[in-house]
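Encoded as structure tokens, the structure appears first; notes follow it.
Incomplete set of chains, arranged as in the complex.
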């Protein structure tokens, strides 16, 4: 392959291909209308990136242990599909989903609970920002120490990571209802609960979804990293760390792809849910 | 502070449309906002008497305290001094007794509720049953000319339609006192005329107490039984004018000399207060 | 309203709640230390055959060499000794590690902010990039950093980057995301009426960006910078692991965990939280200055 | 001076005392070399570093080195410093483990990344199925699972983790240990590896010969003077976590794994030991680290020979 690089036509050829790629994405993006255009453009862009990755890795003879070609990654994913599925179930099915639900749920409930206590809020929020600066690499070993090497310790890390973003967002969201709207409810002599349900929670929805989305990616990363510090013999983090240590980089990237696809899908799913739930919000309405 | 005319308010005028029961009684009320530099006297020494069934318009230049006075009556703002009674009790108690229907200057509709659900909201809070709430709401939507739009969401309506929804919402509540803060500010003249007419008829029919803020002299004169002219810095009442016009009104009234004379009187009072 | 509060009132209003919450945390911490350490203390510190009193057990949980959770005063002592008994350039002084981590954080933060700004300006001005790039930027954040950090570092190393730079790149990777997202939102925040006004002035794209979009985006930028600097700190610490855990708060965490020095882990954790607070505090300070210079909006 | 960069496998500790000693005592300088010692860590794969051309020579264990070789990084063993394995399984007596027979139904901590194959091989010999008879936990890099009773046994190195368990307050009499060496499943640990291509370069071989010679001299010195070795290691630890007492003890235990220290044989890779390691690795489980015997190409005595001059 190396001789192809030395060929004087290689780089001009790549440049030409890059232009073609850029133009095709540009044209795709310019298509008017339907919602799938956005997705298709992003997908086309992704396909080109993968293609360039493949060509460059091969042409430049990049060692497989540094950066495997996408074709190798795909092949490895197919070969080890059952293994990766097991890892997915272990990490996502248990730690991420449970941790995310618990973290977001408790963040939300605590926010609603302390909504009426400004004193606690003023005290908690600085402490929340203090904890948000604690990196999970420090928390993960402690979690494994406390909760064992099975999924509960990963879920605990995820809970810790997702709790405060949800708490902070929900509190901000509960304050988002307009003054006029609040005074309207007040003039109806509506009860606290009524105002919460009819006005403040709906108004907070965009904030809550914002936290749900951010937390989805945080939860995934948190669970995977926590597995680096002790785990059973399956899980995406386990796979990444052990296969990296034995130089099986295609499978490492395979696991990373599974993680990234899962994260992106979760994100996209939440975006769709948000479109349904907060259909009235200007950012959704405009399309 | 020349609100000399406001002193004979205690004795209600003898016009037939004024019942003797008191709806709102404001005595010597002041509101002072504390701001960074100097305190703002939003309302200073206000005396006002509103009998049940009156249609009272507040008019005056920007910043003269019209909104503040409305908010004081509706328990959205506390007075710094003086006394306010609504239906004989404090504004707070009156609010808990669900005495108010408040129409804000902006429609303040909930975007996640469609038109019908927005109108039924206060009924729901009142504890009305679903079917009944719907029936009442549909009735009032029809009254403001929005039949057929009950399934639409607020952002699918023009500004004027939104404002009409908010009026329907306040009316459906059947409040003792209807508070309207420049409800027609954003509408074109013709739509506005039409709504004025409807509001007049509504008041004719039901004789609710209405407190109404407007910038339009014609509107104030056309609608009110009593016009309160205010002036800013500090916010005070410069004149209270009881309308000599008959209760039955139609738009044609606006071209009569009596109407013009009253409008002139209001304009004079305004100009007096305007420095 | 807040401006009329006197200083002592402000102290009570702003700091009393924090103090109360911190006190509650401290108490909970002691209780947790006692509860968590008890079993280990019975097994490894106390002489089971000889028997022990509850007081001895409590004492043991507060003074263990290798506790499951060190008591706050143990962490405080470790902190204090580290700061006072060693010169500032000694690897046993936490300040030394703060400086190491702080450097790569700040460098990464600067690079991440720059990248985020450039990306957001490009995305806002190009429909193509908006459609093609934004989903991948989201996807990039679902890749576990710790997994790719070693590879990134080796690749960067072979490109000739060494020392602080590769760590800063990892920090940048985490930083640029919040900045990009917020700035895309912020640059799009001018209302239609405002952009149309610039249009009627026949303002160039550049003038619109400079005179309208950027100023309008500032209120979006600063909260994102605060998030970004905290994320950058995490990135810098993560990046310290695959560079041989040589120095820095991340290295302290790792070696603390490796040598089983739980107290060291906790003081590094507390230190990193303080560093994070200081960094976000600096950003908040800059924010206040900038916003004041434009009249408080 | 010739520049040499060596990548270690783990954080600065007495496990690598020879390199630090050689640097501290000036052996490298005397040999006309400017040596950079890059510390490792749990997230550093020396093979990746050398493939990225960030090191000339790396310290690695043979399982991962041979795995890398199969994955396309042609590593060659050029010297074997540790001729004994220090790997063992350490169990708490209280968990009911007295002999390998008792593993059944227990949770065992195992280091992955290539080290699991000797373990799997061993379990295979014992007739224990790893998916049903025992529960395996992928052990991190500390001994918490044993202290917290999350596992009955954990992997330890005789020179390091074992003593961490003891330091944590577990009495030696409460522990049971099983050496891989004794169970016949040991693989070769710390050795020096270079890229195959470089061996064709005579200048490289000569340079590395000088490096190896100075390094082995450093090891001899370290074995003789554990106290001095510990000092050199602690001085090199920029994380400020290594302590003199611990490192000295570690050095004393490391010395037991370099039985050739002080002799001509130090650093020499016994072909028989190599064959034995390969056999252990090939025999592991359904998905072994290496699928085919790399043969004699995976080691070379060229640099060792150069170092003898």
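Letters A, B, C and D name the chains as they come in the text, with residue numbers starting at 1 for each one.
Basically, a contact is a pair of C-beta atoms (placed from the backbone, for glycine too) under 8 Å apart; a residue touches a chain by one contact, two chains touch by 3 or more.
Note that the structure is predicted; figures quoted are calculated from it, not measured.
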Complete complex composition as a label formula, though a single copy of each is shown: A x1, B x2, C x1, D x1
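Convention: only the chains that are shown with their structure count from here on.
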Compute the centre of every chain as the mean of its C-alpha atoms, then state which one is farthest from the centre of chain D. B
Per the definition of touch at the top, where is the C-beta contact count highest among chain pairs? A-C
With chain centres defined as C-alpha means, what is the inter-centre distance between chain A and chain C in Å? 19
Using mean C-alpha positions as chain centres, tell me how far chain B is from chain D in Å, no decimals. 86
Distance in whole angstrom between the CA centres of chain A and chain D is 37
Going by the touch rule set out above, which residues of chain C reach two or more other chains? 68, 146, 150-151, 154-155, 158, 241, 254, 257
Can you list the chain A residues in contact with two or more other chains? 66, 141, 145, 228-229, 241, 244, 249
Could you list, by residue number, the parts of chain A that touch chain B in their complex? 178, 180-181, 183-190, 194, 198-199, 202, 205, 278-282, 285
Going by the contact rule at the top, pick out the chain D residues touching chain C in the complex. 8, 11, 38-45, 48-49, 51-54, 140-144, 147-148, 164, 167-170, 237-242, 246
Okay, in this complex, where on chain A does chain C touch? 25-26, 28-30, 37-39, 41-42, 44-46, 49, 66-67, 119-124, 126-127, 129-139, 141-142, 145-146, 217, 220-221, 224-225, 228-229, 236-237, 240-241, 244, 249, 252, 255-256, 259-260, 262-264, 267
